[in-house]
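Removed: one protein chain of the complex. Kept in place: all other protein chains.
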Amino acid sequence: GSAGKNASTGGASGGVASRTAAAAQDMSDTEKVVNWSNWTEYIDTSEDGKSRPTLDAFQKQTGIKVNYTEDYLDNDEFYAKVRPLLEGGKDTGRDVWCSTDWMVSRLIRQGYVQKLDLANIPNAKNLDDSLKNVEFDPGRQYSLPWQSGFAGIGYNLKATGGKKIESITQLLTDPALKGKVTLLTEMRDTVGLVMMEQGKDISKFTDADFQAAIDMLQQAKDSGQILRFTGNEYTEGLAKGDIAACVAWTGDVVQLQFDNKDIQYALPEKGFTLWSDNFVIPALAKHKKNAEKLIDYYYDPAVMAQVAAWVNYIAPVKGTEEELVKIDPELGKNPLIVPTDEVLARAQVFRGLSTAEETKYNKLFSALTTA
Amino acid sequence: MSWIKRHLITFAAIAVLIYMLVPNVIVAVFSFNDPAGKYNYTFNEFSTEAWTNPCGAQGICESLGLSLQVGVIASLAATALGTMIAFALGRYRFRGRSATNLLIFMPMATPEVVMGSSLLTLFLMLGVPSGRTAILIAHIMFCVSFVVVAVKARVATLDPKLEEAAADLGANPTQTFLRVTLPLAAPGIAAGALLAFSLSFDDYIITNFNASPSSITFPMYVWGASARGVPVQVYVIGTIMFLLALIVVMTGQLISSRRNRQVA
Amino acid sequence: MAETAVLSTGSAAPPSRRRRNWVPYALLLPGILWLIVFFVLPMVTLASQSLQEGNVDDGYVFTANFSIYVDALKQYWPQFVRSFVYAGIATGLALLLAYPLAYFIAQKAGRHKNLVLVLVIAPFFTSFLIRTLAWRTILSDDWFITTWAQNLHITDFLQAVGLTDNDSLLNSQFAVIMGLTYNFLPFMILPLYTSLERLDPRLIEAAGDLYASPWQTFRKVTWPLSLPGVVAGTLLTFIPAAGDFINARLLGNTQTTMIGSVIDAQFLRVLDYPLAAALSFILLILIVAMVSVYVRRAGTEELL
Amino acid sequence: MSEQSKGDLSLVALTKSFATFTAVHPLDLTIPQGSFFALLGPSGCGKTTTLRMIAGLEEPTGGRIRIGETDITDTKAYQRNVNTVFQSYALFPHMTVVDNVMFGLRRRGDKDAKAKANEVLELVQLGQVANKKPTQLSGGMQQRVALARALVNRPDVLLLDEPLGALDLKLRRQMQIELKRIQQEVGLTFIHVTHDQEEAMTMADSIAVMNAGRMEQLGDPATLYEQPRSTFVANFLGQSNLLRARVNPGGTDDMVTVRAHDVDLEVSREHLPDGVGDVWLGVRPEKLRLGESGGPNHLRGIVRDVSFSGVATQYSVEMPWGQELIVIQQNDGSNRATLGEAVTVSWAAQHGFALDASQDAEAGAELVDDHG
Partner (left out) sequence: MSEQSKGDLSLVALTKSFATFTAVHPLDLTIPQGSFFALLGPSGCGKTTTLRMIAGLEEPTGGRIRIGETDITDTKAYQRNVNTVFQSYALFPHMTVVDNVMFGLRRRGDKDAKAKANEVLELVQLGQVANKKPTQLSGGMQQRVALARALVNRPDVLLLDEPLGALDLKLRRQMQIELKRIQQEVGLTFIHVTHDQEEAMTMADSIAVMNAGRMEQLGDPATLYEQPRSTFVANFLGQSNLLRARVNPGGTDDMVTVRAHDVDLEVSREHLPDGVGDVWLGVRPEKLRLGESGGPNHLRGIVRDVSFSGVATQYSVEMPWGQELIVIQQNDGSNRATLGEAVTVSWAAQHGFALDASQDAEAGAELVDDHG
């Protein structure tokens, strides 16, 4: 499989790590555990939702127990949570997590993540070529992608009264949705979608473009259209129907469909964002080697295919498509997992931001989301 | 009609009580649910599974353990510190009394966000790591005032004649304190400790400012879980704690009232 | 915990005692030291933090940047106003609800007194987050409460007065205020109970004996005598409610954001410490100002 | 509130039962308008309950209450023209003295409330503390405020439930005089509950003695004291010496002799209940004289205790059969006795009274210990 576009040109200022992350005494050999923090709805689960087949298999195979915690709801929040520890030179209690490109860039810059020991990850060679060389981590020294995907629109037919929600404008203005719309706290997705709706190219937008998008959002918010800005926790509300429609990561929505046929997604005509989330190993991780073994495990196309079949995101591992078809030929036709050119043509990547820009835009956006 | 009128207050009181307890009923009911998906919001099927395995959700019992541990230590420490202050305020006249009173009142008049964030600011500046110790420090701090108020109310009603009587009967100051003053203040101290424990056990806002990812208290666990689907076990533990509180306080009451009625 | 003198007000200064006068100071020392180091000092730090400039990555320097207070107020005054309005309404409602219950426990519950008291306190032990989440279930669209409210046109009414935005109950000003009222109700009930328990029922009989109708008896005797409890209860409800954001987050929407939420987000998400500190400080100052005016007007000078 | 026609207060078969217990058995009583009436009896005998029914604070189980021609049984407390002075005073602590006193007038919308209140405060000599709070006053002053607060309403009936119970002896005696003076001045019907017998006797025009929810005897103080109709009244109202005796047959129209412990003693026939043979012969301690000057009835005994109390001295004189008689001798210069002395005790026939011996000689004289 191929993501087609390079979804990972995120960090403009990326490249050289300004600081080096400290390594801890690796306990991997004595403690057969690895602590993995990840987003919700981001791994395969059994039908009853009570176990995670690929993780179970990993543990069986290696004897390493994975403490899998879905406490990564949002990049900023997660960063704020671990930063004091990383800054203070303390262990975060985690060995690996999956951060979005731009966040990886920041983590590398601040010396909060360690270099990967590729000797422990032979399968790293399976990394999709288009993702091998990214601006924020040249040569993939610090990070390896977990999944890529789109941010689009998710909605619940029951709550929209059977109405389809297909554009951002509709999302932000349709009175039928009043007070039942959520947007993401992830600035690049929310603002990106709006800018595209306004006909801008998010790979090269200006301050004015950004401000225009913020204005549109502010208007929607002031009109009472928007229920909340959320991280990954929108899924429960969407499933329940408290949220009629939202900006969502498409794979999440597809997963909800298994339990609830009213759940729908739409990729806006004017464009939608493409991103990827990447494994990183934080400073002072106690089980670095185990984490690398875990990454290696998932870089086996057969394993990755199982994940992709469930999560409905784009796998970064070569050969996944072939394995997918083996599981279910239909999956090969899923535009979310194996995007067609037509879909990819509409997808855009948010451009990298300088530190100053990031501060400026964050301030504008957070004034919107926190107040 | 006049019967209703005469019992208006009773009806109103019962209605309010129901309002207060409805959420607990819901929690209890949903603790017996076997949810359809990972979200426990509609009653799907009766099940006692979560009751048989209350630690079944990852991390839940660790967080409960931490909360209980913090609650016990914080309430003990706050009770010790607060009781001493209460005795000083309730028994002595000294310079700086009103300043002390103000200092005791201020934490109660400070919103939790302010307290939590200011402490975080201090810790950030001093480089004190967040985590268990920081949580404990914070909890002791905000519990002290409540203990002071509870104990002082009791100490203020203590008859100083009783201490004089003890001295008159040959008890030296230490004996007087241990045998008379302390036992008499005990109900107030117990009330203060219980209040401190429940405040500590229930606190989210201040805790969240000072917790680290490796020190998740039970309320923080619940908060986190609320974002990714609350496991049924949370409802089980909520119900258990509710019942536990009922039982503990009721038996405490029973024992003391029986002791009072003894040989009546 | 029937010993709920806990949250009461008003007590006279103790008789002066002839003893070595280092004793009270020794008793005070550890606790007061704790409060100074972990309450007063943080407030000072907070104040100083608010006057710094910089960012997380490059550090902060003290610049006595007082304009941040002006900016913070300019930008977030609606959230401040909202917080105080919600807290005020919730306090009023809590008083309305708590009074009959507290009166009942204090004067009418007889031997059920302890049971009812325990029922008031026990929910403390079920984390309030869990209970607030339960409200989300109770108020959600697919539950009968909302359906009833719709059938009885309560939702229409709420919408008309602007407490809700649509025909749901959840995620609205209504839900937030309801949640605040609910969560802080025990803090209203307990001090009210303590002061009503001290109310001599013979005074009520005396009022009746002196031709006061039940309502006049309440207005002229019961209410004024319960004022210390009312003051304590309203403070213990209003203050935390004004700083709360959990209810607004779990039960509200973007139109109901309270200042606590902003502070929390600025501290823990946005990492704009000076702004966050300034907001905290403003909140503290406003509350202290309102409390002192209120306490003075209510005439209960010594609060403890 | 309705102006009720004034008149005598009548209780007709008034009854009160609590769940398991009848506090007041059917009680019939008429209290003339303007009189000072005392209700006396041991603790728990139903005095307060009776008063509360009259005030409307307790609903009777049966019977009627009337003032003059008006039946007020079903009138609400706050609509009755009856006021109470509570033992605990029940002053409103958050109001000044004058506000307390005005309370009732204000409720009825009296325009002159202030003037009337001040007038009554003058009456009880509290004009100067009108603007203080009750807690700033002494017990006696509070007591007078409570009185003023009730008086000012000019109720048909004023109920006083042990209004002096909490005062110390000296103050109590002073307040008794005050109270009596005020009642005579304002001329209202006072019903005064007390278990201080001397208080009842000094103050009241008539007294009802209650026992266990029933009225034992009703009458003016002197009659009740001199001619008690039961051992309960004899013992409860003052002290009595009761001698077990048998009525001798015969006697004169005026006089009967009874035989007590082998001594014949005279007693007025009118003081002997009809048709009884075994009696308690009663005589009050102050009617006994040391020496033979008291009258024809003589008993000899030994002085076992002498107790000086200023006005009088009280002696305990042991009879040959072990019983101790109490003798009270005013310290007016009359002969005294010393401890251990053998003395003669004497009294006149008309000072004795005889009671049916089927009664308990100790009734009404028990240690009233369960009262605390």
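We call the chains A, B, C and D, going by the order they appear; numbering starts again at 1 in every chain.
We adopt the following convention: contacts are C-beta pairs under 8 Å (C-beta built on N, C-alpha and C of every residue); 3 or more make two chains touch, one makes a residue touch a chain.
Source: prediction; values computed, not measured.
A.B. asks: Can you pull out the displayed chains that the omitted chain is in contact with?
C.D. replies: B, D
A.B. asks: May I ask which residue of D:S10, D:S35, D:T61 or D:T202 touches the chain that does not appear here?
C.D. replies: Of all options in D:S10, D:S35, D:T61 or D:T202, contact with the hidden chain holds for D:T202.
A.B. asks: Out of D:Q174, D:N335 or D:S358, which touches the unshown chain?
C.D. replies: Checking each option in D:Q174, D:N335 or D:S358, the one touching the absent chain turns out to be D:Q174.
A.B. asks: Residues of subunit D in contact with the chain that isn't shown?
C.D. replies: 137-142, 165, 167-171, 174, 195-198, 201-202, 221-222, 225, 237-238, 284-287, 289, 294, 307-312, 328-333, 348, 350-351, 367-372
A.B. asks: Given the full complex, what residues of subunit B touch the hidden partner chain?
C.D. replies: 159, 161-162, 164-173, 175-176, 179-180, 183-184, 186, 260, 262-264
Just so we're on the same page, only the chains that are shown with their structure count from here on.
A.B. asks: So if I look at the partners of subunit B and the partners of subunit D, which chains show up in both lists?
C.D. replies: The shared contacts of subunit B and subunit D, listed by label, come to C.
A.B. asks: Most contacts: which chain pair?
C.D. replies: Max contact pairs: B-C.
A.B. asks: Based on the averaged CA atom positions, which chain is farthest from subunit B?
C.D. replies: It is D whose centre lies farthest from that of subunit B.
A.B. asks: Averaging over Cα atoms per chain, report the distance between subunit B and subunit C in Å.
C.D. replies: Computed from C-alpha means, the inter-chain centre distance equals 16 Å.
A.B. asks: So what's the Cα centroid distance for subunit A and subunit C, whole Å?
C.D. replies: That pair's centroid distance is 39 Å.
A.B. asks: Please list all residues of subunit C that touch 2 or more other chains.
C.D. replies: Within subunit C, residues 140, 142, 268 contact more than one other chain.
A.B. asks: If we use the touch criterion from the header, which chain pairs count as touching?
C.D. replies: A-B, A-C, B-C, C-D
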